[in-house]
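The structure under discussion appears below in the form of C-alpha cells.
All protein chains of the complex are present and in place, except for one that has been dropped.
Entry: chain A
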Amino acid sequence: MAKKPSVYLLWGQQRTNDRKTKRRGSNRVRGCGVSKAYCPKLQINRIKMKLYCLSGHPTLPCNVLKFKSTTIMLDCGLDTTSVLNFLPLPLVHSARLSKLPGWISKDGTVNLEKELKECAGRVFVDSQPEFCVPERELLDLSTIDVILISNYHCMMALPYITEHTGFTGTVYATEPTLQIGRLLMEELVNFMERVPKAQSATCWKNKEIQRILPGPLKDAVDVWIWKRCYSMQEVNSALSKVQLVGYSQKVELFGAVQVSPLSSGYSLGSSNWIIQSHHEKVSYVSGSSLLTTHPQPMDQSSLKNSDVLILTGLTQMPTANPDGMLGEFCSNLAMTIRAGGNVLVPCYSSGVIYDLLECLYQFIDSANLGTTPFYFISPVANSSLEFSQIFAEWLCHNKQSKVYLPEPPFPHAELIQTNKLKHYPSIHGDFSSEFRQPCVVFTGHPSLRFGDVVHFMELWGKSSLNTIIFTEPDFSYLDALAPYQPLAMKCVYCPIDTRLNFHQVSKLLKEVQPLHVVCPEHYTQPPATQSHRSDLMLELQPPPMPYRRCSVLNLPFRRRYERVYILPELANSLVPSEIKPGISVATVSAVLHSKDNKHTLQSIPKPPPVPPSKKRKRVMEEPPVTPAPKPLLSGAVPLEAFLTTLQKHGITEVKVEETADGHILHLQAEDTLIQLEEDGTHIVCDNNEPLRTTLRDLVLRFLQKL
C-alpha cells in the first residue's frame, strides 16, 4: 500500500462535475488524493469491483471486470468441447458414416432419425458442429469498453462478442496473438466451410427431448446457446477492431485505468495483463508457462503487489509433466515407425507443434528415423511455419539470438529444407501424389470432428500397426475417438500442456503475494478422478474466491482512494496545522472539477463584481454575513471506551451487534439505536430529544474537531 502522506485535506462544500467527458462514472469519485495529499473521508459512495464470469471453462476464459467506471472483458475463449457430441465431417464420402442408423427412443415415441445417429453405442448429432459460446445474457455486451486478449487460444470467440452485439470498443492484443489467432480462426472456418452441411439440428435441444436422450447428450449444458461457426467476413470484421500492443506498453483507458500486457511465457505473444489505477492493481494471469520453450519467458515480478489476482489458464493436465509427455511422444512415434506403422498426430496448427517439431529434429537421427517423411497438413500450415520464424522479438533469448547469426530461430526450417518435413494445405492436390508410408502426419482438428484428420482416421484406423498420438490437452481422447470405434489403431495419450501446474502456481503466488486471488472453482478442489491428490489444488490463505459460469463476484476489496490534483494557487492558500507530529491538516474550500476521470481542486471563483448601484451601496459596504463554518469532525469512536462512557451515564443495557461496516448498539431500555460506522454515526432515537443530545455529545467527546 502507498505510504500515507503527512498532509490531510478536508473537503469543502462545492463540487462540479463535467458531464461532457466520459459517459459514466466521473460523479462516482470518492476518496481523495491530491498531489501528495489524500482525503480519506471523501464519501460519495463506495464502488465495488465486480467480475462477471461468462465462461465455465478454466482454460478458455471469458470474464468481464467492472473496475473504476470501465468495463473490461478479459479474454474470449471459445469452448469447442461441444463438438464432441457431433458426427465427424469427412472430407471424402464415408460409407461407414453415411450408413449409421438414426436414433429413435426406445418406446418409439420420439423419432430423431435425421438429427441423431448411433455409432458404436453412442448417439451423435448429425449436423454442422456447434460451439459453446460465452454467456451473453449476464450483462449487456454493448457496454464493454475493451477486450484484452491473452493468447491466440483465448480469442476464438471474438466474432461472437464483437459482431451483432452492439460492441463498439477496442480489442487489445499482441501482434503474434492477432496473426496466429487469425490463422486458427481461418483454419476453423475453412474446416467447416470445406464440407458444408446444410442440416441444422435443433429438435434434440428441446428440453423435454434432451432429457430422454442417452448420455452424454443428455447431460450437455446450455445447448440452446451453442452456435455454428462464424464466417470469414465476421472474423475479418472482429479482427479489424484489434489494436496491437507490445509487452509492458501502457494503454490508458479513459484516464481511469491503465492496462499493460506482460509476457506470460506460454505461446508466441501470449500475455498476462496488469490493470491498474493510481491506487489499485488487478493482475490477470491467463495461460502462463515457466518452462523454457520457444516464447519469451514469463514476467513474474510485474505481478507483485496486486490487490486482486485473477488466475485462469492453469494446466489441464496437472499430472502430466510436459517433458515426460514429449518423451512418450517420441518413443511411441519411433516404436510405430520401426514396426512399419504410420503415426497420426491431431494437433492445432500453431503452438505445441513447434516444440514437437523441434524435439523431433533432435530425435530423428538418434532413432534412425532420417528417412521417414513428416507431413504437416493444414490450410494454414505454410503461414504458421513461416510466421513462427518472423516473430523474433517474441521468442525466448536463445531463439532471438539465432536471428542475428542469421539463422532461422526454429529448426523446422531445416527440416523443410532437407525435405524431411513437408507441408500441404490439405490432403487434396500435391499431397496425394507425394504421400509415402510409413510416415508421420500432423494435422487438425484435435477434436477429430472436422479437418483432414478425419480422413486419416478413416484411412488408418483399421490397422493395429498405426498409432494416433494425442498431444493437445483440450479434448478427452476417449470422447474424440468415440465415433471411430471399433478402432484397431493404437492410441497413445501424451497431452502436452506447458501451462503452470499447481506446484508452480503456488510458488508464484508466494512470491508475488496478491491480497486476493480469484480463480475458477475447478482449481479449488482436487480433480474428480483423483480426489486423493490434495497437491492438485490451490491452497491459499485467504482462500481463493472461486467462480463458475455465470458467477458475478464482488471482488473482495474496496477502492478507498482517488487521486485529486490541487492547483498551485489553491495549494498556496492552504494553511496546514500540525495535529500530530509529522501530520498536518488544512481545511480547503474548493471546486472539484472532474474530467476524463481526472479530478482537480480549483479555487472558488470570486463572485463577479456587482455593478455599483446607489440603492444597494449601503448593503455592499457591510461585510457579507457568512455562517461560521461548523467544526469538522475526525477520528473514530472506540467501542469499549464508548460503552464505558454510556455506563457512566446510566445506560447499562446495551446490546452490541457487529456489522460489516462497524457496530450497532441497541440501547434496550431506551429503545434507541446507535450505528457506529467507519465514516458516520447515526443515532436513531424517536421522541427523546434530550437523550439524543446526550448521546450526540457523548459521541462528540471521542472525535476531534477542526
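Everything below uses one rule, namely that a contact is a pair of C-beta atoms (placed from the backbone, for glycine too) under 8 Å apart; a residue touches a chain by one contact, two chains touch by 3 or more; residues count from 1.
To be clear about the criterion, contacts and distances are computed from a predicted model.
Per the UniProt record, the absent chain's protein name among "BRCA1-associated ATM activator 1 isoform X1", "Transcription initiation factor TFIID subunit 10", "60S ribosomal protein L6 (YL16-like)" or "Probable rRNA-processing protein EBP2 homolog" is "BRCA1-associated ATM activator 1 isoform X1". Summary of contacts with the chain left out: across A:Ala220, A:Ala320 or A:Val440, the touching residue is A:Ala320.
When the missing chain is restored to the complex, the residue among A:Thr109, A:Ser366 or A:Ser433 that touches it is A:Ser366. Of the listed residues A:Cys330, A:Ile566 or A:Leu698, the one in contact with the hidden chain in the full complex is A:Cys330.
Contact with the omitted chain, checked across A:Lys510, A:His532, A:Lys580 or A:Lys606, is made by A:His532.
The set of chain A residues touching the chain not shown comprises 319-321, 324-328, 330-332, 334-335, 338, 359, 363, 365-368, 494, 530, 532-535.
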